[in-house]
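Inspection log for the structure reproduced underneath, given as structure tokens.
In this view, the complex is presented without one of its protein chains, the others remaining in place.
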Amino acid sequence: MAELLKVENLKTQFNTEGGVVKAVDGISYHIDEQEIIGLVGESGCGKSVSQLSVMQLISTPGEIVGGEVIFEGQDLLKYKAHGSEMRSIRGAKIAIIFQEPMTSLNPVLTINQQLTEMLELHLKMSKKAARERAIELLSMVGIPSAKSRIDDYPHQFSGGMRQRVMIAMALSCSPKIIIADEPTTAVDVTTQAQLLELMKDMVERFKTSLVIVTHNLGVVARYAQRIYIMYAGRIVEEGTTKDIFGKPRHPYTIGLLKCIPRLDEEEGRKLVPIEGLPPNLINMPPTCAFLPRCSYKVGRCFQESWPPLKHLHGQHYISCYANTEERTSEPAAR
Amino acid sequence: MVEKHTSDIGFSEAPVRVSEWRRFRRVFFERKLVTFGLGVLVLLVIAAFFAPLLAPYDPYELGDAGESLLQPSGEHLMGTDILGRDTLSRLIYGARTALMVGFISVTVAGIIGIPLGIIAGYFGGVLNMVIMRAMDALMCFPMLLLALFLAAVLKEYFSGIWVVIIALSVAIIPGYARVTHGLTLSIKENDYIMAQRAMGSSNSRVMFRHILPNAFPPLIVLVTMQLGALILAEAGLSFLGIGIDPPGAAWGAMVWDGYRYLANNPVLWLAPGIAIALVVFAFNIVGDGLRDALDPRLRGLL
Partner (left out) sequence: MSPQQDDAILDVKDLKMYFPVTRGILRRKVADVKAVDGVTFTLKRGETLGLVGESGCGKTTTGRCVLRLYQPTAGQILFEGEDISSLSESKMRHIRSNMALIFQDPYSSLDPRQSAGSIVGEPLKIHNWVGSQSEYKDRVEQLFRLVSLDPSMIDRFPHEFSGGQRQRIGVARALACEPSLIICDEPISALDVSIQAQIINLLEELQEGIKGLTYLFIAHDLSVVRHISDRVAVMYLGRIVEITKSRTLYENPLHPYTKALLSAVPIADPFVEEKRERIILKGEVPTPLNPPSGCSFHPRCFMAVPECSQVIPPLRNVGDGHQVACIRV
């Protein structure tokens, strides 16, 4: 499949009074057409900020300080954040679904007003055509009796239904890429399953690509084809889903898999927590940010700066000096 | 906006020791105007405390025949009033009256209003209804009108300044009760209050050891702002002739006295007038600064 979006060495920082926070510190990734990728990390690792940077939705004190975002042959970062080029991309070519279904819909406008706005703006549809399309979209995402519910206000919908509306809105202009930023964190498990299945179906139907940003390893294991693991503003491991879960090689990834309870685990399995805390992103030392928590560290880790991504095989890369292979021969979990 | 981003990037996860006091100072003194306001208030307090030392003359001492309504001069920096008393000295003593009325009223009203608000908010139900409706009823009267009414009733039992203090205290109790009630309702929703109950805390412990300290920062802001309003009200009352008995010095009364010599002796009413305006302004500015500096959303951040 052809490459659709390529992000090179993207850097975003926040200039706070306490110092510069390098929220995204030189990440590179790509997404192919009709691919589902997962961007996994804990809160504060920069996964959401990286996606907002791609859309140029970073506001002060945040600032994109470097890198390229190549989409359809153009570097999006060359466009002005408030310019018309960027506006014609947001929503139309790249759409985003946020975590909070409560706050990402405007409470004083009806669903119709919010859905047709984009259709009229980007696709230049007439009011009537836009409304019909909106109803069609709503029933597609599984909202019962969409025709009568389209004039309701967001508060008349449940959390799960609101997230469906968000999905419909993201799909409305048939974008090339949909970014789902923790799309199911605020909903229950059975609703999460419904929404993820729906998103998977929609992605196939609309032939779009999907970026799932999440902290939930299970979600990406189920749906993503390739995965990027982020820690402290950088990508520490990338590979196909089977690479990452079958043969995790970065100490952080290995640690994550050992510390989460699994539904199918054997009785009496002991979790191995990752000791310590995620780092404070202000004034980071130049060495690997995972070093203080790492159980594989070698002498080189203390002397050299953050390890660059190293190619292992196929699409599998890690950013680590240590030889983690011999110790991962045992199955990572269970 | 700042808050949103910091939670996004989550660097609060790593514990950094941030001195609360340092942060408070930094935000508080960031604005020049606040520093100015604080300066005015410090001067006010000094004037009130050391009035006998600072005043060049006895403020009550009547002048000789030729000494009434003197224009400002080297001898009397702000001139004298109709009775020949030194205006500057009376101004300094007036600061005493103003501060005393302000502080005592605020304290009395706080002692009554804050517990009422906490009790109403914490227990809810009938108790809440009775207390808050009573406060609403009190609030229906304009502050000045209520004070006037109380002053008329109480005049026989108390001396001038105490009438004003009682009247103003009663007038601002509902304000305290209301604000505290609102704060209690929101603080009550926190899990740590539930935790107290789960531990078996008594109600009074929950209310006064846990809710009250958490309601304190906004209450301090309220108190500061109220002090300004009270000084203004006291001036208004004494302008209307209710308040400190002659020959005591009060700014409002001084404005009234000077008002009759509007054209020829402008200093006579301008001096207390400006003093009132300046002090009220200073309290408001400092209150504003406190509000920013005590903002809990900024806590834990540098």
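Miscellaneous remarks
We call the chains A and B, going by the order they appear; numbering starts again at 1 in every chain.
To be clear about the criterion, a residue touches a chain if its C-beta (ideal position, glycine included) is under 8 Å from a C-beta of that chain, and two chains touch if they have at least 3 such contacts.
Since the model is a prediction, treat every value here as computed from it, not as a measurement.
Within the complete assembly, A:Glu197 is the residue of A:Glu197, A:Glu304 or A:Glu325 that touches the hidden chain.
Only one of A:Pro107, A:Pro261, A:Pro286 or A:Gly299 touches the chain withheld from this view, namely A:Pro261.
Across A:Leu5, A:Leu119, A:Ile274 or A:Cys288, the residue that sits in touch with the chain not pictured is A:Ile274.
In the full complex, chain B touches the omitted chain through residues 13-18, 20, 190-192, 194-202, 205, 210, 213-214, 216, 296, 299-300. With the whole complex as reference, residues 42-43, 158, 160-161, 188-194, 197, 215-219, 221-222, 241-242, 245-246, 255-257, 259-265, 267, 269-275, 277-278, 333 of chain A touch the missing chain.
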